[in-house]
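A single protein chain has been omitted from the complex, and every remaining protein chain is retained in its original position.
Here the chain labels run A and B in written order, and each chain numbers its own residues starting at 1.
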Amino acid sequence: MREFRFDRPADVGDAVRRSGSDTAFLAGGTTLVDLMKLEVMSPRHVLDINRLPLRGIDATGGGLRIGALERMSDVAADPHVRRGYPVLSRALELSASGQLRNMASIGGNLLQRTRCGYFRDVSTPCNKRQPGSGCPAVEGENRTHAVLGTSDSCVATHPSDLAVALVALDAKVRLRGRDGTRTVDLRDFYPLPGDTPHLEHDLRPGELVTEVVVPPLDWATRSTYLKIRDRQSYEFALSSAAVAVRRVGDTIVEARVAVGGMGTRPWRLPAVEKALAGRRAGEDTYATAAAAAVEGARPLRHNAFKPELMKRTLIRALLELEQPR
Amino acid sequence: MTQYEGITRRGLLGLAGSAAVAATAPSDGGSAAARTTTEEVAVRMTVNGTATSLTADPRTTLLDALRDRMRLTGTKKGCDRGQCGACTVHVDGRRVVSCLTLLASVDGATVTTIEGLADGDRLHPLQRAFIDHDGLQCGFCTPGQIMSAAAVIAEGGARTDSEIREQMSGNICRCSAYPGIAAAIRQARAEMR
């Protein structure tokens, strides 16, 4: 860990003002402190934003507004979230461990860095960490890597479960910068790696995530998050699916579908949603629709199973929605 | 208030920027320890019921401060990456991994470690239950397991066996005393409620 200066800004404006290219905002610390120890991140200036008033889970007026500093465990336990958006509480509960969920903030969760082993090991090249140095994962150990949205420069998966659920819900992030605030669709927040995998999000220098906004979706009460992994718990997803379905009788009217563990960013699947709409609920429909998920998938040497696993994860998640909870 | 700024400790722990360091640290390390490029941070906490203040290099984690500065070595460093749970402590009543908690960020907090769990010489119900059900072998993960379990029970969790297993999955026990740990939590849960 490189030496740094530690400060606690007085308010959001102060935080944004004091932030620069060598600055990192500290919230829960579960990504930042980890990566600082590994020397993957070496900010010279750490701004502890934990006392800023970016808290609160507000469900008045439909939808949700979640302060960026709310902790994962608190959001997961919130009655509005549990009742109205089970996909969110499930995604949170299946993340990391109880201790880490108590620490990690919602904003930090959305900005967490990939778990690619090469990214985390500074003795290897990595285009994300050191632009232009190369990507050993393309030919290396890539069982857990992405099959969607990859490039020759980067095949790292986006690690967040929460982001997958939020993308399915059309969530937005509110950002505060030196020039004021703006709101960005989470779907557009994460660029594809292309040949600039070090650019991981649409944050401008100094900008701070202040809030996550989930638009109203009354049928999100019928939603879930399924996470598939080798170990039963305390592991990142090999594959995951966030699904929400609006049904009238046996007919699916609308659906929201996104997958994790598959893409270089949380991956919304409009083609699958379209293939579900207007169809009769049931495994055959799900299987047909899920086939659309894998279009454009580019498997690597060790993850050729992933497209098939993605389809099956989707089918299973949609089937689980039919079960009484 | 306990002041963890004792001269010997400071010298050994490299709390730079004090004349006392150079005066007491053995010769070849002393001058180096006195050099400082980092601005130290001052932190006040209540640790196991005792008000505590110390200044430290901002790189210091809560884990290292507890172990090296306060001599509370019951909290263990198993991975230093948030991947094992051995360093679990309570900050303001919530379980966290102290290895990923910067000391500076818990200024003003109340911290409880394994050393602060028992009521004097009387073991906490979980400590007793871990012995009763042999929820330990090598003992290295045990303080973290117990601190984690205490928080889970306090949060109202651990209601079923499958909840215990899921909620305790952030605490790895390589000896794999898991069934004994689960049994201990069942026993203590009944006593703690």
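Assume a residue touches a chain if its C-beta (ideal position, glycine included) is under 8 Å from a C-beta of that chain, and two chains touch if they have at least 3 such contacts.
One rule holds in what follows: contacts and distances are computed from a predicted model.
Engineer: Just by its UniProt name, which of "ABC-2 type transport system permease protein", "Carbon-monoxide dehydrogenase large subunit", "Vegetative protein 296" or "Thioredoxin domain-containing protein" is the chain not shown in this complex?
Structural biologist: Looking only at the record, the undisplayed chain corresponds to "Carbon-monoxide dehydrogenase large subunit".
Engineer: Looking at B:43, B:84, B:97 or B:111, which residue reaches the missing chain?
Structural biologist: Of the candidates B:43, B:84, B:97 or B:111, B:84 is in touch with the missing chain.
Engineer: Which residue among B:49, B:108 or B:139 touches the omitted chain?
Structural biologist: Reading the full complex, the residue touching the unseen chain is B:139.
Engineer: For chain A, which positions touch the chain that isn't shown here?
Structural biologist: 1-3, 39, 115, 117, 120-124, 140-141, 143, 228-236, 238-239, 305, 308-309, 312-313, 315-316, 319
Engineer: What does the interface between chain B and the hidden chain look like in terms of residue numbers?
Structural biologist: Chain B touches the missing chain through residues 8, 12-14, 16, 25-26, 28-29, 32-33, 35-37, 57, 59-60, 64, 67-68, 71-81, 83-84, 86, 113-115, 117-118, 123, 126-128, 130-132, 134, 136-143, 146, 164-166, 168-182.
Definition applied: only the chains that are shown with their structure count from here on.
Engineer: Quick check: how many Å separate the C-alpha centres of chain A and chain B?
Structural biologist: Chain centroid spacing, chain A to chain B, equals 30 Å.
Engineer: For chain B, which residues are in contact with chain A within the complex?
Structural biologist: 37-39, 41, 57-59, 61, 80-82, 85, 88, 94-97, 99-102, 104-105, 148, 151-152, 165-172
Engineer: Would you pull the chain A residues touching chain B in the complex into a rising list?
Structural biologist: 1, 3-6, 26, 28-30, 33-34, 37-38, 46, 48, 50, 73, 96-100, 102-103, 232-234
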